[in-house]
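For reference, the structure discussed in these notes is given below.
Yeah, one chain of the complex is gone here, protein chain that is, but the others are all in their spots.
And now, chain A:
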Amino acid sequence: MTSRFDADQHGWFGGAGAFGGRFMPEALIAALDELDTAWEKAMADPSFGHEFEQLLQNYAGVPSMLYDAHRLSEVAGARILLKREDLNHTGAHKIRNVLGQALLTKRMGKTRVIAETGAGQHGVASATAAAYLGLDCTVYMGEVDTERQALNVARMQLLGAEVVPVKSGSRTLKDAINEALRDWVASVDHTAYLFGTAAGPHPFPSLVLSFVRGIGDEARQQCLDLTGALPDAIAACVGGGSNAIGLFAGFIDDPEVDIYGFEAGGDGVESGRHAATIFAGSIGVLHGARTFVLQDDDGQTVESHSISAGLDYPGVGPQHAALSAGGRATYLPVTDAEAMDAMALLAKTEGIIPAIESAHAVAGTLKVAKERPGQTLLVNLSGRGDKDMGTALEYFGLGRADAEQPPGEGVEA
């Protein structure tokens, strides 16, 4: 495992003062330093790497397969390869990150973990890792998200975690992060914060990357084995950006591979109701890092919107900000409608129901495919759609005799 690919010692990406850093209360600096030191030592210890890899293989079902999506490719007019992170234990790439962080927590001698979650995937993964390793677990979740992801709330509770609905602010992911940080300030002596994405203060962006970069490393080798060549382009959805940075890391030094990140365009960027942070945001500081932020003229965070709770976040990991500013990766918005159409299309053509987050990546790739006929496009299918069936039911009018349209009608080919 490589520990980081382009942060300096203070956590800056893209040069000192550009993106990242550590804008945090002094009370938490010691904990962040402790985490940084423990992580660096762990990464240098072959036994930690071995334990992590064994856990991924024997418990999480990693490496996930690379799937040649023939029927989707026929529709797209390009060869689409899907990195099947949806097949991992707990149904998403998130399990890689939390197993790494939870192992680190044990190593640091702490007994409790806290986490924030939007869609619930990170919460479920955290509750799972905590159960597996015998750690107490509290998960903060915006009240709005507890309602639209009720099934995942039940999963976390069954796994033994306490789920705390956050009623402040917009009652979504960003407020869950605020509340988790407040808990951490008061409990840092025995509690680790399992940060759910590649955002936040240093060292979280680098640390999370170190645990999820297997996505890209595996995908790169699997693509070479399958096709004899690297893909022409790779794509992933970007909320905070952990699945995307994991994939991108494997190809960052392959300049011939184009990199696409697809953000939540919500009702359309022009509507103002979206979560396209890089495409339509501006540089600011949120949750401990300088990055792109959805904010008003006074620097107040603007509420984001996405049909996908997992992408409904007004910030983004600082590595993505640096990749965008440096021109290495291209970030484009995908609307709610485009994502839902792609969800239905993938279900009907391949028998795979993706998470709505991942459907954003598929939808964006279908658009890219039109400009790159016949090329090979590798997409990270970051999670499965079970958790999103409530949203799908409502969106498509499924299972209702009085539904205005039958399931899947109107799906663009």
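By definition in this document, a residue touches a chain if its C-beta (ideal position, glycine included) is under 8 Å from a C-beta of that chain, and two chains touch if they have at least 3 such contacts; residues count from 1.
Heads up, the rule we're going with is that contacts and distances are computed from a predicted model.
A.B. asks: Among "Response regulator", "NADH-quinone oxidoreductase subunit F", "Tryptophan synthase alpha chain" or "ThiH protein", go ahead and choose the protein name stored in UniProt for the chain not displayed.
C.D. replies: Spelling it out: the chain absent from the display is recorded in UniProt as "Tryptophan synthase alpha chain".
A.B. asks: Pick from A:Leu56, A:Val293, A:Ala359 or A:Ala392: which residue touches the chain that isn't shown?
C.D. replies: Only one listed residue reaches the unshown chain, and that is A:Val293.
A.B. asks: Of the residues A:Phe23, A:Tyr59 or A:Tyr132, I need the one that contacts the missing chain.
C.D. replies: Once the missing chain is taken into account, the touching residue is A:Phe23.
A.B. asks: Just name the one of A:Met43, A:Leu81, A:Leu181 or A:Val269 that touches the chain not displayed here.
C.D. replies: A:Leu181
A.B. asks: Tell me where the left-out chain touches chain A, residue by residue.
C.D. replies: Its contact residues with the unshown chain are 10, 17, 21-31, 168-169, 174-175, 178, 181-182, 185-186, 188-189, 284-288, 293, 295, 297-301.
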